[in-house]
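Every protein chain but one is kept in place in this view of the complex.
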Amino acid sequence: MTPVPYCSIFTALTPVLILVIGAFVALTLDIVRLRRSTMTVRNRTLGMVSILALLGAAVALTRQFGLPGPVTLLGQTLVVNHLTSLFNLVIVGLTILTIVISMEGDVGRHVGEYYATLLFGSIGMLLLVSTEELITIFVALELTSICLYILTAFHKGALRSQEAAVKYFMFGAISSAFLLFGLSYVYGITGTTNIREIAAQTTSSTLLSVGLLFTVVGFGFKVAVVPFHLWAPDAYEGAPTPVAAFIATGSKVASFFVLVKLLFIGFAGMQGTAFCYKFSSGWTMLLASTGAASMILGNVVAITQRNIKRLLAYSSIAHAGYVFIGFVAATEFGATSVLFYVIVYALTNLGAFGVLAALANRAGGDDMEHFAGMARRAPFLSVLMLIFFLSLAGIPPLGGFFGKFYLFAAAVQSESTKFGLLWLVILGIAMSAVSLYYYLIVLKHFYIIDGKDKSRIQTPVYLNTALAAVAVAVVLLGLFPEQVLALLKGLVAQL
Amino acid sequence: MTIPLGHYLILAGIIFAIGLAGALTRKNAIIVLIAIELMFNAAILNLIAFWHYKQFAALTGQMFAIFAISIAAAESAIGLALVIAIYRHYKSVDVDDIKSLKG
Partner (left out) sequence: MNVHDTLFWFFSIAMLLCGVFVIANRNPVASAMALVLMFLFMAGLFVLLEAFFIAAIQVLVYAGAVMVLFLFVIMLLDIKASERRRFAFLGVFGGIVVAGAFVWEMRIILSQPVIPLQSGNTDLSAGLENVVKPLFQHYMLPFEVTALLLLVAMVGVVLLSKKDLK
């Protein structure tokens, strides 16, 4: 019996512990001190408390970069290396931005619970990133999901919010059952729940493939790819906008990161092929077909949407499809491009949702008509929206373009003798062109169509600053993509 | 004993299929939740059967089962709370009645 290294566990978990304390402080402060205060005071105070906790966690995370090497504790249930620290930082950053958006928006009457649940959700995501063991992955994923179900239903008065939560929950719970069933086969065949040991044991067992299939289906629900996407449009539309932003960014970053670990490390021996001249069973084939279906359906259905949150939901389905191209490449460059794209996508989408949340309250809704003539009413935020939407569409100098470029490059390079994955790349490029159309329709409402209401919209300075920072990050990712990619490449190589 | 592992796996597979069928076809939200519990239980049976038959050195299978049971319980509690919240609005738990979101 080996002694448990409590001290190093404590060090590795400091960011999480800070967040737990922050969540408790937010909960109790709300009950003890703030019951009689106005909504604005409660919202701002508790938001600041949560942001302070997240900043503390961020400091603790940056200190982890100083560690001499990767740390593996408790039989891989806790792994700290530079890549996990980086992604934990990304998730903490996304959570901070979500909270900044929430401080202005309407989050219902239970403010303390709102911020506490948000922090617990981000704890789940942090743990999801820093583990290489199936049980912990399952538990952390459930923690995240349960927090997101609750957050979706936070507009207690609004029917749409409750309804979105029920739909999200039903699909989420079924997907969890699929995931658990798949993981039980994986455990049963390999005899271990440790991702690295699974890789060492991979035998070509058909039952293991069934397990892999169920696991991928489970994750397919979580990242919303066709045909497991049905919950996404309703959940995005009905949930409070900051929560929709969190579902679309934070949870996807964490889920994609786990999927990278699971597929590229755990099931490295079972990728099969998805080349146009040769399909053989394995997870690349599975991901190639669902990814292609997502790109087509997401982009085509998005064209008909009038509600911008719904449009962003379909566009995120399409983006999950693009990300799968990087998975299908099944190379180290593929994994790197996936991680790069996920970061760019999360920042851009969060920015877009942030602008939407800031403006929707004052514009009276989140349908396209409400945003007509917005460029004159809120010129600054409209410029930011322009940047985010052009990045989502993949226009060259912005981050989104290089994200897609690397995904497609990885797919082409992975099989460069006969260009077996070219079909997927061509589909991706064609669908990007389609997506440009609906992104431009939204921008047309912002910039060209005149609205009835011409009054100026004032938004608080801190919100503008935060969203501007996101926009700057998106532009910088577009200006210096090589450096970021090289950094990620180095970190992925250590994995 | 002569019952092979395959029997348990097939049993778990059938229960999972029954649960899935219930979750997809039934309109009563509470029955859907019950069907999801069936699916979780099938996975737990798998875990225990594998653990027993393959005599894995560690108790991982049982651990996984314990975590799965506690999470399934928490999840059904959340699901029922959501059903109650929906019932307040609609006076119904029929999934077909819940359709104000469309597109």
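Chains: A and B, in written order; residue numbering restarts at 1 for each.
Criterion: a residue touches a chain if its C-beta (ideal position, glycine included) is under 8 Å from a C-beta of that chain, and two chains touch if they have at least 3 such contacts.
This one's a predicted model, so the numbers in the text were calculated from it and none came from an experiment.
Mapped onto subunit B, contacts with the missing chain fall at residues 1-11, 13-22, 24-28, 30-31, 33-35, 37-38, 41, 44-45, 48-49, 51-55, 58-60, 62-63, 65-67, 69-78, 80-85, 87-88, 93-94. Of the residues in subunit A, those that touch the hidden partner chain are 1, 4, 9, 20, 27, 74-75, 77-78, 109-110, 113, 116-117, 120, 123-124, 127, 131, 135-136, 138-140, 142-143, 146-147, 149-150, 153, 156-157, 165, 205-207, 210.
Methods note: only the chains that are shown with their structure count from here on.
Between the Cα centres of subunit A and subunit B there is a gap of 26 Å.
The touching residues of subunit B, counted against subunit A in their complex, run 16, 19-20, 23, 29, 32-33, 36, 39-40, 42-44, 46-47, 49-50, 54, 56, 60-61, 63-64, 67-68, 71, 74-75, 78-79, 82-83, 85-86, 89, 95, 98, 100-101, 103. Taken in their complex, subunit A has these residues touching subunit B: 134-135, 138-139, 142, 146, 149-150, 153, 156, 159-160, 162-167, 169-170, 173-174, 176-178, 180-181, 183-185, 187-188, 191-193, 233-234, 237-238, 305-307, 310.
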